[in-house]
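As structure tokens, the structure follows; a few thoughts come after it.
The other protein chains are all here in position, but one chain of the complex has been omitted.
And then subunit A:
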């Protein structure tokens, strides 16, 4: 879902960059309060894993592919503030070295994938995690959090493109949500598998617990 240069007009990409810059500043100041020295390498490993996983496009249907975004994965395992820093780092490296996502669109891409996706995932996970207990409940909460994070990012991406005057919202929105409803299933499955594996390793059992690796309340 990396927006290239050329899809957004200046008012949208400047606006999105301003919102993203504010969110990043808040992420730095919030992680600063909770992150411990020994937890720094975990952020690096999560960022490396998400970058690698994003390279693996899986086919969804009719000649379209998708890949993990990782916003939900990072938010559920390390917290939404750390997730924002992780996804932003991935997006900046992807833009600078691989030109995946445009230079002017970086702010919008950060907003969609490093801010909106992790927070929607985190909110959904906390909400549903409080409703359903036990392992099965956690699995459902994780899956839906991941699926919704992709849908929310696709919605934001559609709005940015439509309000740039590139294509009408009524045209771009149904198409984006349709494809990403399918891609989101892949996101949900991968997130469930990795989260259940890593949380067993880290002893994370329920939402609300402090992440051993990230310091944030999950």
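As a working rule, a residue touches a chain if its C-beta (ideal position, glycine included) is under 8 Å from a C-beta of that chain, and two chains touch if they have at least 3 such contacts; residues count from 1.
Assume contacts and distances are computed from a predicted model.
Asks: Per UniProt, what's the omitted chain called: "Fluoride-specific ion channel FluC", "Transketolase", "Cytochrome c oxidase subunit 1" or "Cobalt/nickel transport protein"?
Replies: "Cobalt/nickel transport protein"
Asks: Touching the absent chain in the whole complex: find that residue among A:154, A:192 or A:218.
Replies: A:154
Asks: Going by the touch rule given at the top, which residues of subunit A touch the chain that is not shown?
Replies: Missing-chain contacts on subunit A: residues 1-7, 28, 31-53, 55-59, 63-67, 85-86, 89-90, 92-100, 102-104, 154, 157, 161, 166-167, 171-172, 175-176, 179-180, 183, 201-202, 212-213, 215.
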